[in-house]
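Here's a structure for you.
Every protein chain of the complex appears in place save one, which is left out.
Labels for the chains are A and B, by order of writing; each one numbers its residues from 1.
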Amino acid sequence: MATVTPDSPDTAHAPDEHASGGRHAHPSNWLYVKVAIYLALLTAFEVFTYFETVHGWGDTAIIVMLIIMMLLKFFLVVAFFMHLKFDHPIFWRLFVFGLILAMAVYMVMLTAFRIW
Amino acid sequence: MAETMTAEAPGHTPEHHDGEHHTSTGLSNEKLAMWVFLGSECLLFGGLISTYMFNKGRIGPNDVGPEDVFDIPFTSVSSFVLLMSSLTMVFAVSSIARGDLRGNRIWLATTAALGATFVAGQVYEFTAFYSEGLGFTTNLFGSAFYALTGFHGAHVTIGIIMLMSLLVMSMRGNLGPERAETVEIIGLYWHFVDIVWIVIFTIVYLFPQ
Partner (left out) sequence: MTITDRTITAPEETLALPAGPAIAHRPLGVFTRPQGSEGWRSWLFTVDHKRIGIMYGAAALFFFLVGGAEALFIRLQLATPNGSVIGAGTYNGVFTMHGVTMVFLVIMPMAAAFANYLLPLQVGARDVAFPRLNAFSFWCFLAGGMLLTSSILVGGWFQNAPDGGWFAYAPNTGLLFSPSKGIDFYAVGLQILGIASLVSAINLIVTVLNMRTPGMSFFRMPVLTWMLLITQFLLLFALPVITVALFLLMFDRLWDANFFNVEAGADPLLWQHLFWIFGHPEVYILILPAFGIVSEIIPTFSRKPLFGYHFMVASGIAIGFMGWGVWAHHMFTSGVGPLSVAAFSVSTMFIAVPTGVKILNWLATMYRGRLRFTTPMLYAVGVVSMFTIGGLSGVTHSIAPSDTQQTDTYYIVAHFHYVIFGGALLGLFGGFYYWWPKAFGYKLNEGWGKASFWVMLIGFNFTFGPMHILGLQGMSRRIATYRADEGFALWNMVATISSFVIALGVIMFFWNVYVSTRNWRRAGRPDVGPDPWDARGLEWMTASPVPEHNFDEDIEVDRLDHFWHRKYGKDENGRIVRAAPTSEIAHDGSNTNVHLPSPSYWPIVLGGGILLVGYGIIYNLWLAAAGLVFLVASIYGWILEPADDPDAGGHHDDHGDDHGDPDSNGGPSGNGELATADEPAETEEATVG
């Protein structure tokens, strides 16, 4: 990106070429199916931890594993189904800003309550 | 008297949109607005999830708690249904972008049906929980649980209404490939509702109690 210098006037305005030429970028349905398979597998594994508590692992380890899998699923959907991987970075920034702010603020709140 | 003007405006007018977006970023206003809105929704669900996490354990020893009511196999299936509705939503978007209007209708209907299945599952779940003694007013866990999942259910319901509206538009010939972005934007909302459930399913249902 950004072959235009930030100061040149047309930076601020409509670089139309990518908007009109955007259609080629649609990922194939097969990619979506693959993502869905990963999502299904992750879900299966998540549910598995509930029934077959992994031997010797405490609650903390399970929670960490679940959080990792949750984040994986979350970002698979966001990146592929919601196209953020292929889309304009400004969407990504706006959304992630809200997400990180929410996590930060509420984590601090819960920490202040000492619930961990 | 703007209404009577013939429009040969130099440059663009603000409300000007077609396939190409004459905006500063080159992106459509609607899509940008949806993403901004979703960023804001993170704070809404974050607050509800935090409220749940904070309150779920604040119940007496003999109160109805999470482990007394949760039916993990059932909820796993309905979570899976919602997850797969995201896949069909993606198909709906890519089919309309290809110009496959029939495919678009089929996938929109499928997505709405899967969403409705999920909501039906939630209604069943609520009834079952209620009969097991967990009402909205029973204890803090009940209030927090129903508030959080109820908010999510309301979001899914709104999503279903929007999908059905799209379907009706499509049937009446008002949803051609040139409006693919509308489907995409509704899709963004739908996926967001799905990722919220991914978080709720893990934190509310699967975390060791």
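Here is the rule we go by: contacts are C-beta pairs under 8 Å (C-beta built on N, C-alpha and C of every residue); 3 or more make two chains touch, one makes a residue touch a chain.
Here the structure is a predicted model, which means the values were calculated and not measured.
A.B. asks: So which of A:Ala40, A:Leu72 or A:Leu101 would be touching the chain we can't see?
C.D. replies: Only one of A:Ala40, A:Leu72 or A:Leu101 touches the chain omitted from view, namely A:Leu101.
A.B. asks: Mind pulling the chain A residues that touch the left-out chain?
C.D. replies: 1-4, 6-7, 9-15, 18-26, 83, 86-90, 93, 97-98, 101-102, 104-105, 108-109, 112-114
A.B. asks: Touching the absent chain: which residues on chain B qualify?
C.D. replies: 1-21, 23-34, 36-37, 39-41, 43-44, 47-48, 51, 54-55, 58-60, 93, 97, 136-137, 139-140, 142-144, 147, 151, 154-155, 158, 161-162, 165-166, 169, 174, 176-186, 189
Definition applied: only the chains that are shown with their structure count from here on.
A.B. asks: What does chain B use to touch chain A in their complex?
C.D. replies: 19-27, 31-32, 35-36, 38-43, 45-47, 49-50, 53-54, 57, 72-73, 76, 79-80, 83-84, 86-87, 89-91, 94, 97, 184, 187-188, 191-192, 194-195, 198-199, 201-203, 205-208
A.B. asks: So in the complex, the part of chain A that touches chain B is made up of which residues?
C.D. replies: 12-16, 18-20, 23, 26, 29, 32-33, 35-36, 39-40, 43, 46-47, 49-51, 53, 59, 62-63, 66-67, 69-70, 73-74, 77-78, 80-83, 88, 90-91, 94-95, 97-99, 101-103, 105-106, 109-110, 113, 115
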